[in-house]
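Read through the structure below, which is laid out as structure tokens, and then see the notes.
A selection of the complex's chains, in situ.
In order of appearance the chains are A and B, and numbering begins at 1 in each one.
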Amino acid sequence: MDSIFEAGGHGGNPAPVKPIPTIVPTPTEYETLHDTGHKTLWVVFIIMLISSAVFAFRSWNIPVSRRLYHVITTLITITAAISYFAMASGDATSFSCHSVEDHHGKHIPSTHHDVCRQVFWARYVDWSLTTPLLLLDLSLLAGISGAHTILAIVADVIMVLAGLFAAYGKEHTAQKWGWYAIGCVAYLFVIWHLGVNGRRAVAARGDKTTKLFGSLALFTLILWTIYPIIWGIADGARKVSVDTEILSYAILDVLAKPVFGTWLLIAHRNIPETNVELGGYWAHGLTSGEGRIRIGEDDDAA
Amino acid sequence: MDSIFEAGGHGGNPAPVKPIPTIVPTPTEYETLHDTGHKTLWVVFIIMLISSAVFAFRSWNIPVSRRLYHVITTLITITAAISYFAMASGDATSFSCHSVEDHHGKHIPSTHHDVCRQVFWARYVDWSLTTPLLLLDLSLLAGISGAHTILAIVADVIMVLAGLFAAYGKEHTAQKWGWYAIGCVAYLFVIWHLGVNGRRAVAARGDKTTKLFGSLALFTLILWTIYPIIWGIADGARKVSVDTEILSYAILDVLAKPVFGTWLLIAHRNIPETNVELGGYWAHGLTSGEGRIRIGEDDDAA
């Protein structure tokens, strides 16, 4: 997990040798972000910041007991805003280097040079916090049980961490594509937990909620499936530039967070059956009224 | 876990040049802790350890259902003790380096040298755990709702992490003072959540609790406002030595943790209205009595 830069010093008096076919060693190549990528990061930071403010203000007139979706959705965009600020300001990034062979033709020995690609690890910190919150939004909407929600979130965190380890994995070892495979299996668990349990649970909530959950879950499924494909092309196989990678993730992040959140909160307002009313500690704090606390009783009685 | 900078050696046979005005390159300056700072760290470790023991023993005769404040307050000082042990024993620290220009007068080109300041990142780990617990103490005292407590704690964690990133940020980029600004905005959210919601919530708990909450919140507000000022002078502008920085934080930490805790626990004992009685899992565990669990029912009935 550490970046190790070994800048070797060169000096001394090499002994004279007979002329050999001159091979200029290829210097280390750096694949970094350029102007487009940099501007994209700042733009997405602004979008996330504005979304957070809008979501927070929308919750203003809603009683605390009904703000659960608003709180979760606002936390998602705030986390993304901070992550994008970190990336845009040049933090939270390091290089993952691979050795590449250079062929110079017959009779001439091959040489090696390093290709180092900039990996923004802030993304993975972001995702390991925001994707559980997105799953929580969907689970609450469908009425999925706590046990299944916890398992889906654990699988989801494993998926994100596997992606992080794969991004820094050494080429030609189990590290890179082994972690990628673990991430994909974990993703199947997430789909299974949300898809199978979600459809069963949401059926009890009426047609409107079922339809909303179906649309949002499908939207999320499509987006989340594009992420690992981009990862495979960009971080994995390194076929596209860092700027293209930033741009692709930026579009996905905007769709998966502010657009998803807006859709959820507007639909939620229009479908009363999606209302989750939380009493107890969430809405009223620990009441010490008679020197005795009742958690989870009907919030009128508390 | 530490950043290790090893200044490379230089050698070789420079070609002879005509005499130029000799400029001895300034070596890298290190701003580190000295004897006073080192002793201070050990002393605060001892203070935190003793406070933890005292708080733990004070809870001995109190029924588990009323130990919530004691548990939180003890965890605060234990965390601080471990953090101070790490710093005193030389762990959890690394250098943050800035380049400084040296002017040598007219006609002579300027040179650069690095100034590296020791940053104790253990502080930020400590604060990211203890400040949420301090806010929890205050929120429970005022009876602030869970929703607002969660938002205050999230803003607080953002504040601490922003401080950490600012401390390692590069000079003359958005990193250093950008993070500092984010931290300050997050701090305003914390104040707003606790101040506005706290005053409204605590009013229902009677005059004595209102007065106690008012005093403790003001005490915390003053201390927490001094922290970023010291940060700005010491870590930010680097106007004072590392030892002075350690000493300043040490005084604040002792006031904000053991003194705060002692005040809270003594006042809590004398004002019965502050009593929070937790039944259910907190006090009794999961009861399997009739093969059926009732969470959150009245603890007599459970």
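Basically, contacts are C-beta pairs under 8 Å (C-beta built on N, C-alpha and C of every residue); 3 or more make two chains touch, one makes a residue touch a chain.
These figures come from a predicted structure and were not determined experimentally.
Whole-complex copy count, one sequence throughout, 2 copies displayed: 3.
Keep this in mind: only the chains that are shown with their structure count from here on.
Matching the C-alpha atoms of chain A with those of chain B calls for a turn of 120 degrees, to the nearest 5. Between chain A and chain B the centroid-to-centroid distance comes to 28 Å (mean Cα coordinates, whole Å). For chain B in complex with chain A, the residues that touch the partner chain are 8-13, 139-140, 142-151, 154, 158, 161, 165, 169-170, 173-175, 178-179, 182, 201, 205, 272-280, 295-298.
If you check the complex, the residues on chain A that touch chain B are 7, 9, 11-13, 64, 67-68, 71, 75, 78, 82, 85-86, 88-91, 280-288, 291-297.
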